[in-house]
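Heads up, one of the protein chains got dropped from this complex, but the rest are sitting where they should.
Labels for the chains are A and B, by order of writing; each one numbers its residues from 1.
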Amino acid sequence: MSAPTLALPPAGGTGGGLEARPGRRSSTKSEQGILPLAATLAVAAAIAVMGGLVGAYLALKAATGTWPPEGTEFDRYTATTLVITVLMAMVTVEWAAYGIRKAFRGQSLFGFAITGGLGIAHLNGLAYLVSRFAFGAGDSPYATVVYALCAVAFLVGFLAVAAVVLTGLRAAGHQLGTDNYALMRATAILWHAAAIAWIVAYYTIYVTK
Amino acid sequence: MTLTDTRPAAGAFDDAADDARASIVEHGLTAWIGSGDHKHLGLMFAAFGLASIVTGMVCAFVFQLPSMGDSPLAFVMPGSRLASAGTVATFVVGIPALWIGLATYVVPLQVGGHRLALPRLHNLALWLFVVGAGLSAVAFVIDETRLSSLASSVPAAATEGQAATDAVELLIAGLAVVALGTLFAAIVLLVTVLNRRAGGVRLRHVPAFTWSTFGASLTLLLSTPVFLAGLVLLWFDQHYGGTVFASGAGGLRIWQHELWLLGRPEAIVFTLAGIGLSCDIVATALRRPLIGGPLVPAICAGAPLLALVLWIGGTPALRSPFAPIATVPALVLLAPVGLALLTWLASVRGSAPRAVPAVLPFLAHLLPLAVALALMIAGAASDVTGATESAAFRNGQLVLLCLATPLLGLAAGLVHWSPKLRGRVPTIAASGGVTLLLLAGVLLLGFPGYLAGFGADDGVATIGIAGALVTVLGMLALLPTVVGPAGNAPGDPYEGLTLEWAAASPPVRHNFDEIPPVRSPYPLYDARAAATATGGDAR
Partner (left out) sequence: MFSVASRTSFTVAFLAAATGFLSVLVTHDRVGFTALMFVGALAAVVGVAIFLFTPVEPVVPPSAEVEAATPRTIDVTDLPRPSVWPAVAAAAVALLAVAAALGRSITTLGLAAAAVATFGWLAQVWREHPSWTPDMSVRINDRFVVPIALPATIVVFAGAAVLSMSRLLLAVSVEAAPIIAAIAAFGVLGVFTLVASRDNVGRSALLALVVVSSVLVVAAGVVGVAQGEREFHHKGGEAGAEGAEHGEEGAAAGESTQPAAGGGEAGTRPVSVPGVDEPIEVVTDNLVFDTDELHFPADTEVELELDNRDTVVHNLSIYESKGGDQLFKGELVDGGDEATYEIAALAAGSYFFQCDVHPATMTGTVEVAASASGTAES
């Protein structure tokens, strides 16, 4: 049995702000695709959860005479503002990804900060929106499924904001670069999932009704 | 061709490699708890799955005791909850965990990899299974759960429109945590198959079991979130005293599609995924590749995906896909099974079969499928009104199709890959003993349902008690394949065809030092054939 050969990562980087420190050798495209692929599959799962709830919404709507119940009021202003917020954050997270890809550290950190801020604003706004519902979660089947949709959208948003914050910390610590861009791409995908989750909930509750 | 078919002696590596390895060698309980090695994770998943199934069988055993008041576990949990606890332990926790464990161990070997794609996420999935199962168990013990069994198509308890007890909400939370673990494990296995193959191993050249893992993982990825959605809705409904599931056809339809065990693809995905596992065993036994070319991976990957047809169906009729009426879903599910059978039979021609230990459980796992089909037809032809629509008959179908078939299939897998798992080659006699115990046990467990459906009295429940006991013995007999000290078996005791047999038994930390060229799903067979053709020795 011959002894296995051992490949150690080379020292040194390729220069530039984010790559000044010695990094791991460039991984293969296969390895670089792991995190983005896993993030996309997780996004698919999150949207499937929303799909299950939307299916429930539609089934209950078909079986119920008055839908939504009489007297239900809609705060479209806040809800639409949240849609605009998450759409803006989709742009800023891609800006942060662009900064990482092009080794523009300042831009990437700025993008992270704005995305984190918008994400927290979205979560805060969503919590406020739910607290202003003039119905309780158990008042009617409509109320239950609306609360469930908003809760899942909130949870996905929370996880996405956490991912943005943690990735931003790593970027600030010079641990993201052009050779390990996969983490940034995965984070951006997770944020897009949060945005899609809220848009699906918004469309179901406020547009189709 | 030099292969990693024997374990290297101590000190066989140079100092640099040794130092590097020393930093990632795992010792002790902490290393096992936090392990990222797919072999450790696979063994822990499989052991936990076995333990869960044994727990489920014990619950089933006690539940079917004639006088519940005398049962030793009555002070812990009355009989009505035992059935639900057993269902959850077996179908929601045990069988998925056992399948994930086997896949976690074998798939990286079959694709020539040395690790999983996301090992820490997989470790998280394992512990989510454990804590989720624990929460569910606590829920069943602490209080009466008004939430009826997930095998019931009608949410009787959930229609009361009252606020839930703590136990109900704890059960919902426990199931959600288990579902989350299932989802993470499916993601890791998918990404491992797609992105962690060794260089030169193309996707079309991975073996059948890897293809069926791909299909099953994709099905779990697409279907488990819908179950999670149902649990979220159920939690809100129970916590706030809602009336979603009392709202008539709409609520009932949601329950049947999103929560009812037989209405979710997870119920039979592992039954169908066993086709891929069986293909590998058959090829090894026949000592030749299966005939069919691209049809084999298509069947192996596509069969689990067909489980999604369980979402088709209407209310108020309880349109179980196992109803004797030739429904489209029922026929579709049988298609891949039939195709696989034809492929196996066609491959016998020109082969030189040998009796490998896994052949016995493999053949046994086809028997419950055949029995269920035959009884389905007999039920349809029978003049006993409503026999096949009775709950007892449906439970019998559930046992044979969703428990017996995948359980025996997984047992075949554990026996087949036992040299890789713990370095032990089972004898034919041992394999036969395990097979006999499991087969007898599951058949005895399922028959009372059929007999009751055909009008037998309640006394037939005693047959189920014996069945549960015998199944427990069979599961315990399987434990040495996943726990205990590792042996030192030959790397390739069966002259295997697929890539995992190129590793030592059990494999070294990094699995392979060298990988043969992979030009088909059967690289070792190709290498031997090429060596024979040129008159050389492959090793």
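Everything below uses one rule, namely that a residue touches a chain if its C-beta (ideal position, glycine included) is under 8 Å from a C-beta of that chain, and two chains touch if they have at least 3 such contacts.
This one's a predicted model, so the numbers in the text were calculated from it and none came from an experiment.
Novice: For the chain not shown, which residue from B:295, B:430 or B:531 touches it across the whole complex?
Specialist: Spelled out, the listed residue whose C-beta touches the missing chain is B:531.
Novice: Contacts of chain B with the missing chain: which residues?
Specialist: Residues touching the hidden chain, for chain B, are 1-3, 17, 20-21, 23-24, 26, 30-31, 33-37, 114-116, 119-121, 123-124, 126-128, 130-132, 134-135, 163, 166, 169-170, 172-174, 176-177, 180, 193-195, 198-200, 202-204, 214, 218, 221-223, 226, 235, 240-241, 253-254, 257-258, 297, 301-302, 305, 308-309, 311-315, 509-510, 512-517, 519, 527, 530-531, 534, 536, 538.
Novice: Spell out, residue by residue, where the missing chain touches chain A.
Specialist: 2, 4-9, 21-24, 28-30, 33-34, 36-37, 40-41, 43-44, 47-48, 51-52, 54-56, 58-59, 62, 130-136, 138-139, 162, 166, 169-170, 173-175
By definition in this document, only the chains that are shown with their structure count from here on.
Novice: Which stretch or stretches of chain A touch chain B in the complex?
Specialist: Listed in rising order, the residues of chain A that touch chain B are 1-4, 6, 8, 28, 30-31, 33-34, 37-38, 41-42, 44-53, 55-56, 59-64, 136-141, 143-145, 147-148, 151-152.
Novice: Which chain B residues qualify as touching chain A in the complex?
Specialist: 2, 4, 6, 8, 12-14, 16-17, 20, 117-118, 121, 163, 183, 187-188, 190-191, 194-197, 199, 221-230, 232-233, 236-237, 239-244, 247-251, 253-254, 257-258, 510, 513
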